[in-house]
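What follows is a set of notes on a single structure, which appears directly below.
Omission of a single protein chain aside, the complex is shown with its protein chains in their original locations.
Read from first to last, the chains carry the letters A, B and C; within each, the first residue is number 1.
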Amino acid sequence: MTGTGFRIDKEFIASHNGVRSADLFRDYDALGERLLRRGIGIGEIAAGAGALAVALPSWATGTGGTRFGRFPGEGEPRNVFEKIADCATIHQLTRITPRVALHIPWDRPGDPRELAAFASSLGVGFDAMNSNTFEDQKAQRLSYKFGSLSHTDAAVRAQAIGHNLECVEIGRALGSKALSIWIGDGGNFPGQVDFRGSYERYIESCKSIYAGMPGDWLLYIEYKLFEPAMYSTVMNDWGSAYYAATAVGPRALCLVDLGHHAPNVNIEMIVARLLHLGRLGGFHFNDSKYGDDDLDSGSIKPFQLFLIFHELVNAAGKGGTAGNPGPAYMIDQSHNVTDPVESLLASVEEIQRAYVQALLVDRAALAECQQTNDAVMALRTLKTAFTTDVAPILASVRVSAGGAADPLAAFRESGYRAHKGKERA
Amino acid sequence: MTGTGFRIDKEFIASHNGVRSADLFRDYDALGERLLRRGIGIGEIAAGAGALAVALPSWATGTGGTRFGRFPGEGEPRNVFEKIADCATIHQLTRITPRVALHIPWDRPGDPRELAAFASSLGVGFDAMNSNTFEDQKAQRLSYKFGSLSHTDAAVRAQAIGHNLECVEIGRALGSKALSIWIGDGGNFPGQVDFRGSYERYIESCKSIYAGMPGDWLLYIEYKLFEPAMYSTVMNDWGSAYYAATAVGPRALCLVDLGHHAPNVNIEMIVARLLHLGRLGGFHFNDSKYGDDDLDSGSIKPFQLFLIFHELVNAAGKGGTAGNPGPAYMIDQSHNVTDPVESLLASVEEIQRAYVQALLVDRAALAECQQTNDAVMALRTLKTAFTTDVAPILASVRVSAGGAADPLAAFRESGYRAHKGKERA
Amino acid sequence: MTGTGFRIDKEFIASHNGVRSADLFRDYDALGERLLRRGIGIGEIAAGAGALAVALPSWATGTGGTRFGRFPGEGEPRNVFEKIADCATIHQLTRITPRVALHIPWDRPGDPRELAAFASSLGVGFDAMNSNTFEDQKAQRLSYKFGSLSHTDAAVRAQAIGHNLECVEIGRALGSKALSIWIGDGGNFPGQVDFRGSYERYIESCKSIYAGMPGDWLLYIEYKLFEPAMYSTVMNDWGSAYYAATAVGPRALCLVDLGHHAPNVNIEMIVARLLHLGRLGGFHFNDSKYGDDDLDSGSIKPFQLFLIFHELVNAAGKGGTAGNPGPAYMIDQSHNVTDPVESLLASVEEIQRAYVQALLVDRAALAECQQTNDAVMALRTLKTAFTTDVAPILASVRVSAGGAADPLAAFRESGYRAHKGKERA
Partner (left out) sequence: MTGTGFRIDKEFIASHNGVRSADLFRDYDALGERLLRRGIGIGEIAAGAGALAVALPSWATGTGGTRFGRFPGEGEPRNVFEKIADCATIHQLTRITPRVALHIPWDRPGDPRELAAFASSLGVGFDAMNSNTFEDQKAQRLSYKFGSLSHTDAAVRAQAIGHNLECVEIGRALGSKALSIWIGDGGNFPGQVDFRGSYERYIESCKSIYAGMPGDWLLYIEYKLFEPAMYSTVMNDWGSAYYAATAVGPRALCLVDLGHHAPNVNIEMIVARLLHLGRLGGFHFNDSKYGDDDLDSGSIKPFQLFLIFHELVNAAGKGGTAGNPGPAYMIDQSHNVTDPVESLLASVEEIQRAYVQALLVDRAALAECQQTNDAVMALRTLKTAFTTDVAPILASVRVSAGGAADPLAAFRESGYRAHKGKERA
């Protein structure tokens, strides 16, 4: 087992919070007073905010890149232990990222139990396992150049199924309870892929994986409009994912990555549909302007993020997620020009901000507006929640839980990255 | 019953064809010789081409418009009889448009039997009935401003259901066998519409209509991403339409309008999915560059039109349309700057062209390319069919069936529009 | 001259404000204290907020519609006097909409001086004149079906030029200082329009209009990607508008309508470009999800609206708008499902909110982040401004100027619409 090297200590955080506490109390109280006028108890909202949990992707702790290159940063993690150390640091500062999603083979542990113990010692656990059949690994017998779970060659499909089952095995040892499948299968040319045959083969492969999962695991089916396949993808949209999930079994659910849709599509409505049909498994949070840009959550379309959380809170309140075990929230971003830990800290805050704003929606008033078709007031009801500055709640919840009032500032002040730059040279 | 006024007579068409026949025979034979080298019998293709049937929308015989205005043309039809006369003229020249789709209330007949007899006397019948709950009619009791089949008010829903059932009644008298439902329901503001409630109400309303249809009728559910609702639509995409169809009953099917998708979406794949799942009911053909532009079929993306027909022909060959009764082909266009009859003549030809090109695809070779992941040759197999100039087949098939070698030229030479300009002053 | 009928009186507004004043003072002070910690004087921001002026479009006071129909509301204005009365009411409540943009011929006054006096008596003036050559009027000699300022027929162009000059004449009498030109010219078919010829003719026509304008007038050239023309538009994008403006003359400037761009386009960058090149004339504010949806400003993408104002404020601070006379802000929306006055009240507030948030940006800090490529902190600097709840500033500024603390609530409480429903029956 590796050591963790430099860690931010509690005293540092306490000191960081100490100098901010007077202002924070004052702002929190002023906000509480304003919310009370709207009939909202700030304590209840704060409790909700603290109960949110967002999983961190191990792969996002290193600098990302595009097909045009990658510009590495200082002190990037060199292995899964260092990735978990970074994730634990994020959890330490934000207090709402208690689990890490691993990616196999990038994060394949030599000894899963050792890894589990290491993570546990840092206060984090494991979220969904993520398989990879969209690229070839060294020493891999058969290539995924022309597909994996949907390949025309049964031997390739068997290899891909086997890889997914290996992910499940690793996950069992780590305490994970879900497998997330995203494939790159598809075509770059009209005619290249038989739309029907490839979809049928994909579903059959998923059935084989599902059959090999423990009975309390969930299978997340992630769809994507394009990339890496540039003309057609086998698992292309929510409709295809929905039908596949129903064909595979009751614990097969759909995973929504915010960047995987066509331009202009109303994503919050897709979320509502999948909740309605009992097949929403989880989210990959990120933001985008053009395609699957994998930008920081909330950096481009914060109102959309709020509207998505509004649907989630709404469904929860109606008991409408009966079929849904409570969606799993994960981040999936590519940090090409920033310190990945900083981007993750900022993203976690934006996700929590949108969630808290959604908690503030006066749902009874909104339902009344909807019933009477009062569109102006319906929007205003949402906007009243969205324009509320909930920063004092976010900070207070973090401080109460032992996190940092201002995670980004604390991270910079701590010198974490510079330390890692030396340790991980 | 109204008279028809001026009609293009057989002798005129015969004369039109006569002067073109020598060239046509020569071109047909030369093409036949080339196709034979590819192992294709031109006669078989011609037979397939002649078997195509495309329904004409009554409403497209008048000049369309946008929200910025409408510029009427000369001699537009003033009533359903004149619309049917125009459609019959198109069928006379093209020979593959034997049915007319009516729109109620715009085409509500005083006496359906009279209308049926009139149409029959002109050689045309009736296709799917189209209801209208997206605008208010004079003397309508309740408004559809805030929805129809999904309205929050049960009384509005009942009115809309009743209107659809009236369409069925009229259709029964006319010999129609299908009802096509497209609604404008949706919202212009975030929060305006309860996504789940509105969708549930829509499905319930469709069930009521379905229950009132004769047992041999089909119900087509048409989805659309946006417009007239500009933030969210209740029946928004193929996934929503697919689930709704399964909830309503086995004779409820999805209708694909080519202009109703988000930018960049792979429509041919949606077609393949719905065929696969046994829920493709029909098409509304048109073309578009930006949104639901309702431009002439094949005018912007002819290769996409070919790829769609390729999926249809493909599915038919595989018996894959088991659950599908054979999709119903309809045109749905808005002719804002052209003579509507001319645009329809040109569009029918483009649709037939794409269909014939799709018939030319060497499916065995393509299947082999797909099996071996030979992407370059897969595309080439499609392109060989697409770049074949099938004009001689189209013209020959028309001439053989008594139509015009060149429908557009014949229409102009006939003076039809000028005559109508006087008759319909 | 018509009378105004029911007006909201000052006492009503004072009473409305009175019951809100205690809370408002408290919220304003709390915010002031928070801003002070960020080095910002709330009074300065409030002064800036009060200096904003947004023009109202006369045509948006009536219910809008789509090509699928229009659902009129109660008490819509029946003529230009009633439209101005509605606009004056909006100004009365918001205090930042002192001018009305007229549309000719819809608002052609019998006697411009009478109209000017009427408007003046209600406390409003006139903004840019808007010509209309995208639809035909009764008794119009030549049709605009195939274009206006770019038509192939010189006589049609002359007619369109003449109409624009008539708008200038009316505007002179009213005190307007600008003409805004938006045309529907373009094509629905590949090949229909000669791209080069039509663009040259458009520019020549603009030169003629420009030559006929008073020397202190500005000419706004508005571009649009599509609609009503659905394949190509003559004045299609900012690049085309920019070159045309330079060809026409120094007082020819570009007008940006937020809904007139392709999907995903970075509009704030276009704004920056036009400011940089000294050719940004003005804005048409609205919001959209799909195309030119003309939804209420800030209802879909409030962060984008903020980023646009950020560029405007930024340029002003740098003196970068040297060539720009200060952009003219106008609203251009279509209110299809709401009370138009309510939508305008809400939109004005959203525009002012985005502007005030932009004023809060710490530009020195941002410039430092940009210089050092600190992307995370650059975004955070913007987000700190954007997530500030500036509602207390907006309300205080309005109250100080004699407007309503909550314009929407005041409007509903006043019974204005019900009164107009009777007066305008």
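The rule is short, and it goes like this: a residue touches a chain if its C-beta (ideal position, glycine included) is under 8 Å from a C-beta of that chain, and two chains touch if they have at least 3 such contacts.
Please read these numbers as outputs of a predicted model, since none were measured by experiment.
Can you work out which residue in B:K207, B:K301, B:R363 or B:H419 touches the chain that's missing from view?
Per the contact definition at the top, the residue touching the missing chain is B:K301.
So one chain is hidden, and I want to know which residue out of A:F81, A:F146 or A:Y243 touches that hidden chain in the complete assembly.
The one listed residue touching the chain not shown is A:F146.
If I consider the whole complex, including the chain that's not displayed, which of C:D23, C:E166, C:E204 or C:D237 touches that chain?
Looking across C:D23, C:E166, C:E204 or C:D237, the contact with the absent chain belongs to C:D237.
Among the options C:Q137, C:Q192 or C:S208, which residue touches the chain absent from this view?
C:Q192
Check the options A:S15, A:T66 or A:T372 and report the residue that touches the missing chain.
A:T66
Going by the touch rule given at the top, which residues of chain C touch the chain that is not shown?
Residues touching the hidden chain, for chain C, are 145-147, 152, 187-197, 199-200, 225-226, 231-232, 236-240, 242-243, 261-266, 268-269, 272-273, 275-277, 303, 307, 311, 315, 318, 320, 366-367, 369-373, 375-376, 378-379, 381-382.
For chain A, which residues reach the chain that was dropped from this view?
With respect to the unshown chain, the touching residues of chain A are 64-69, 71, 134-136, 143-146, 184, 187-190, 192, 225-228, 230-231, 263, 288-291, 293-296, 299-300, 334, 336-338.
Of the residues in chain B, which ones touch the absent chain?
Output for chain B: 23, 26-27, 30, 33-34, 37, 263-264, 266, 289-290, 296, 299-303, 337-339, 342-343, 346, 350, 353, 373, 375-377, 379-380, 383, 386-389, 391, 408.
Everything that follows uses one rule, which is that only the chains that are shown with their structure count from here on.
From the centre of chain A, which chain's CA centre is farthest?
Between chain A and the rest, the longest centre separation is with B.
If I superpose the C-alpha trace of chain A onto chain C, what rotation angle comes out, expressed in steps of 5 degrees from 0 to 180?
The rotation relating chain A to chain C comes to 180 degrees.
Since chain A and chain B are copies that touch, just let me know if over half of their interface numbering is common to both, same, or not, different.
Counting which numbers both chains contribute, over half are shared, so the two copies meet through the same residues.
Report, in whole Å, the distance between the mean C-alpha point of chain A and the mean C-alpha point of chain C.
Comparing mean C-alpha positions, chain C is 39 Å from chain A.
If you average the Cα atoms of chain A and of chain B to get two centres, how far apart are those centres in Å?
About 43 Å, centre to centre.
Which positions in chain C are in touch with at least two other chains?
263, 289-290, 296, 299-300, 337-338
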